[in-house]
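Shown here: the complex without one of its protein chains, the others still in place.
Our next item is chain A:
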Amino acid sequence: MNSLGVHELENLRREARRLAEEAGLDPWEVTFGVVDYDQLNEVSAYDGFPLRYRHWQFGMSYDYFRKRGAYSGWWTYELVLNTHPALAYLRASNTVVETKGVMVHVYAHVDFFKNNRWFSKTNRDMIRVMENHAERIERYMNQYGVDKVESFIDKVLSVQYNIDPHAPFIKRRWQAKTNPKDEETGVQPEVGRIPVKRDYMDRYINPPKWVEERRTRAYVEMEEKKLREATELERPQKDLLQFLVKHGRLEDWQRDILAMAREESYYFVPQIQTKVMNEGWASLWESKLMSDFAGPNEFLDHADMMSKVLGGGALNPYRLGKLIWENIQERWDKGRFGREWELCKDQEKKTRWDTQAGLGIEKIFEVRRNYNDITFLDEYFTEDLFEKLNLFAYEHIPETGAYHITSRDFEDVKKKILLRHTNLGKPTIKVATGNYDNKGELLLIHEWNGIGLQWEDAKHVLRNIQAMWGRPVNLKTIALRKVRDPDPTRNRIHPERPRTAVVEEQGILLRYEGEAFRELALGPEEVADIRADDVDYHTIPEEWIG
């Protein structure tokens, strides 16, 4: 155990920064906070923030980190916030070489935060925002009760990523125009009175109480009509949170919490979208820079450290990301790109291919600026890499109740990888209208890509949305339905492989009115609008089916 003083840490930090800048990285200033083991677990639970609002989920994360540490010796290696200046944490009990490793790793992350396009719209002052949220929620808890507020947050969290990750990049025409203040407010509708010939009779024929009642009713009707019209959408919208903030039947404090959750989600989205790239980038530069930064006697320790971070299988984002970055650099250094390279079929020639192009470094900086995980994996997860990693795709076979290896084909594995990164790895749910059936009901649609929803969860979420929407909610989706059991008498090339039933798609409208669920079967034409025909993520070989 060592305890580095402030001056030693500052010297290390300066050296780490100098090395990072010399290598071409362009990070913001980084503030390193030294925390003990337990504080590290706390900030890890808060996703790196010094303070978050009060909610049991952070307690759950904290408990998780604590037990991980106590029972398997695993701890958060590095933790850095996308803020300006960036905030990163160092464990007080880190050795010198660990501190060095974490520092260069952090500088690479901060370079990524600053320069990757997908982060360009994030709020870099998020620490203050989070503190503000915590304060407001604390106030609501004092005012309305902890349980009430916390259970509302539970509901909100179940839709926290039902937002539109691309929204910050879209300039919409109406954005310039709408201004909530311009909307008419408090206009009293004219209420028909029974005409009276003599003024003194008016009190009897149109009693004030009756007039008032009619006026109120007309007002409510008008408001509802306005709401219905406002909730009719031209085309489906992904940002369910925004829709609920605008049109949900919520109290002011609930609306405020919903809006806060939405803001936090938009902050986290780019990190989820670039996980593989970002961790790979940091690991790449850590290993590059540490060859200079680590002393001769620290070299082995660092190699040991890296092997822990990069261990745990080919799909560890640190490892996969680093491999891809190294592969890109090598290919562009040796000129292994472009038309000639793509067209070359001579394997022998390809292994010896080296045009001395030397464009590797330039290329990886360009990629780090413009890509996110989807485009990164789509373009640079190549067949060569795939062959090195010994990957396979697997599927669940209901007949055996187990998962089986279904394919070792590059295309199959790749589409499974892309599935994990499309729309944050979650099914795409959109708001179709807030005036379904002209009754002010919410209609959500699940854009079907062949993969069904986890049904119990979906119901639970729907129940939560109903509580926020205040009227019945509907979800249009598709599920797979068994048509025919496999034929045991059919001759197969590989009789030892599992066989599975023939399935077909069944459209379903799942409806929750506030008490019970109803499932209505929909015909194929009724779900034509939510089915995407051009994608197929399934990898079960034809031979196993039927």
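Methods note: contacts are C-beta pairs under 8 Å (C-beta built on N, C-alpha and C of every residue); 3 or more make two chains touch, one makes a residue touch a chain; residues count from 1.
Following the convention adopted for this analysis, contacts and distances are computed from a predicted model.
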item: Omitted chain, identified by the protein name its UniProt record gives, among "Putative hemin transport system permease protein HrtB", "Winged helix-turn-helix transcriptional regulator", "Stress response protein" or "Extracellular solute-binding protein"; value: "Stress response protein"
item: Option touching the unshown chain, where A:R14, A:K67, A:R139 or A:H166 are the choices; value: A:K67
item: Contact partner of the left-out chain, one of A:G452, A:G470, A:P486 or A:G546; value: A:G452
item: Which residue of A:R14, A:K308 or A:K426 touches the chain not shown here; value: A:K426
item: Residue of A:L241, A:L284, A:I417 or A:I508 touching the missing chain in the full complex; value: A:I417
item: Listed residues A:Q329, A:Q506 or A:T539, member touching the removed chain; value: A:T539
item: Footprint left on chain A by the chain that the document does not show; value: 38-39, 42, 44-48, 51, 54-65, 67, 71, 76, 79, 150, 154, 157-162, 264-265, 267-269, 271-272, 275-276, 313-317, 389-396, 398, 400, 402-408, 413, 416-417, 419-420, 424-427, 429, 446, 451-458, 460-461, 464, 480, 494, 496-498, 537-539, 541, 544
